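All protein chains but one are shown in place.
Chain naming follows the written order as A and B, and within any one chain the residues start at number 1.
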Amino acid sequence: MSGGRLFRALLWGALAVALVFLALPLVAIFVEGGPGELLASLGEPGALDALRLSLQATTVALVVIVAVGTPAAWLLATRSFRGRAIAITLVELPLVVPPAVAGIGLLATLGPAGLLGGAIAATGLELVFETAGVVVALTFVASPFYIRQALAAFGALDPALIEASRTLGASEARTFARIAVPNALPGLVAGGALAWGRALGEFGATLVFAGSLSGVTQTAPLAIYERFSDDFTGALALSAVLVAVSAAILLGVKLASGARVLGDARA
Amino acid sequence: MLALEPGHTPGKRVQRRGCRWLQREHTPGALTLEAHHTLEALELDLCLEVGASECLALAGPSGAGKSTVLRIAAGLAEPKRGRVICAGEVWLDSERGISMPPDRRRVGFLFQDYALFPNLSAWRNVAYGMDGVARAQRRERAVALLERFGIGARADARVPTLSGGERQRVALARALARRPRALLLDEPLSALDTRTRASASRELGILLREARVPAILITHDFEEAALLSDRVAVIDAGKVVQTGTAAELGAAPESAFVADFTGAVILAGEAHSCADGLTEIALDGGGTVRSTGVAGGGVASGGGTSGGGASGRVAVTVHPWEISVEPAGAAGEGSAQNRLTVTVASVSPVGNRVRVGLLAPQPLVAELTDAAARRLELAPGAVVVAAWKATATRLVVR
Partner (left out) sequence: MGVVALLLAGCGEDNPGDGGGKPRLTVAAATSLTDAFEEYGTRFDAATARFSFAGSDELAAQIRRGVKPDVYAAADTTLPRQLFEAGLVKKPVTFARNRLVIAVAAGSGGISSIEDLGNRGVKLALGAASVPVGEYAREVIAHLPDAEGEAILANVRSNEPNVAGVLGKLTLGAADAGFLYITDVSAVRDEVRTIELPKDLQPSVDYGAAVVVGAEQPQAAREFIDGLLDGRGFDALQQAGFEPPRK
């Protein structure tokens, strides 16, 4: 059947195009600069600061996202209430808002002249131009990635498991902690990896809301942007590290969840 | 015993709107449930009472509301109006605004697919509900319970590695580990293969008798109901159609579903009254049978005041063990009025009996002893006569 063979060829062709398109720019980053130059420029103070800041800020942001997002996703997954659809849309909104617009929105709310600016200043907390502001920007843009996955993971749980837990005397809190989260874990971890990846690459909202100052708010993407103009090698080096770290996170998550599945089957 | 409104005899329909009879003092230790609720396509309106050590089987077609009843009893669903009282504790009373959440009611719920927690091992599943037990002793108790079910060796196994029969036993152990005040079993045997089912059925029967708590058991299998339960309640479209012991239901089914459930043969046809007070039914596809008419419950439309005659479309039921098989052309001098010439379609040995499938052309089943079947040399394709008495022929509403 030539029809079948043609279709298969098209499928493989489509995959090949996708892989080349997605992988080539990343490969080019590693190929362009010689490894010696790349390593040297990594040693420059600004570069390490940028990487350290990126890792710190994304980790803190992820902790906040998971801590708040998990119960929120559980509520959305297990209750139907008026306005549920709107709530879900609001949570997903940052996904479609351009990052710079997100930054402007954050400034308009949390900036010194913003809606809540006075209240925040009163507590002594400073966000704009501070690392805390970077965390805020990252949390804002990355949380939908986690919450959507968590919502789907909780939604996919067999409702009978939840009910069984309740009939066995467990309160909703205990059910959440001992049955829901452990059984939804693969989905939650995947969501966490996505959110972390997004936060790692965040640029526009950080720049507009928190600014760009080496060691304080200049995350790796911002540092790459600044270096692009007059230190292309430096930009390449940082880009290479960022790509490597992101790939490592993604791979780590895949291996961890794969191992878990295998582990269950083998036990 | 099932609580009845005074003045009625057991086996008869006792359903009354409002369940006024539940107002009185109920039997200590019993589980009473009253529910009035409209779900999407179902209007639930029923009352049930299960005695302190009694097992009530709930049977009925899909969508009749059986699972809903169980869920209401457990607190997983809440009817618009209703009451659930167990061993004197009010679990639900919509009038007084009482609604105890499921984790406060001590129920042992067995889900149809067991709902074992995949992230916990077998013993941890069993120990999950052991609130009253000190942590240190939970494993010991759980393993002991699993031993009692014969699977102590699998205590540390993870759920995906357990076989169907093992899962069923873990689920039962888990439900019992909390010393529940009531047992709610949703088709506890249907997910098992035939071989495991037989032994599991025996074990479950022993368990129910030992547990001494009210139990409601949903089943599709009449024999299962007969074996495991003390009484059977048949539910259709949200209402209780008939209650009684399995034998009572078998002897006097009040609807086609009940008859079918009890394993009766059902034949469809057109009825008309006869001068002698019997009803003659012309079966679809050929053949005529006579019936002494009604036996509890309503009859098809028409029906005069004379005797029990009826007319119109009816269904006729008779039990396989009431049908005798005679060689074709036999004289038919016995008292059996109904004689149909039929073709043998199948011969299946079941235990110490033989179930013979016959075509009239409507399908019938006759149960004979092995010896009788051999003597008649029954084989598919043979033409024989199926005979039974008019008094054993019941008319039911379809």
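Points to keep in mind about this one:
Definition applied: a contact is a pair of C-beta atoms (placed from the backbone, for glycine too) under 8 Å apart; a residue touches a chain by one contact, two chains touch by 3 or more.
Being a predicted model, the structure only gives us computed values, none of them experimental.
Contact with the omitted chain, checked across A:G111, A:P144, A:G169 or A:G201, is made by A:G111. Only one of A:A50, A:L207 or A:A220 touches the chain withheld from this view, namely A:L207. One chain of the complex is left out; on chain A, the residues touching it are 104, 107-108, 111-114, 117, 128-129, 207-208, 211-214, 216-218, 225-226, 228-230, 232.
In this section, only the chains that are shown with their structure count from here on.
A separation of 54 Å divides the Cα centre of chain A from that of chain B.
Looking at the complex, you find that chain B touches chain A at residues 74-76, 101-109, 111, 113, 115-119, 128-129, 131, 157-158, 160-161, 174, 178. Residues 158, 160-161, 163-171, 178-179, 182-183, 264-265, 267 of chain A are the ones touching chain B in the complex.
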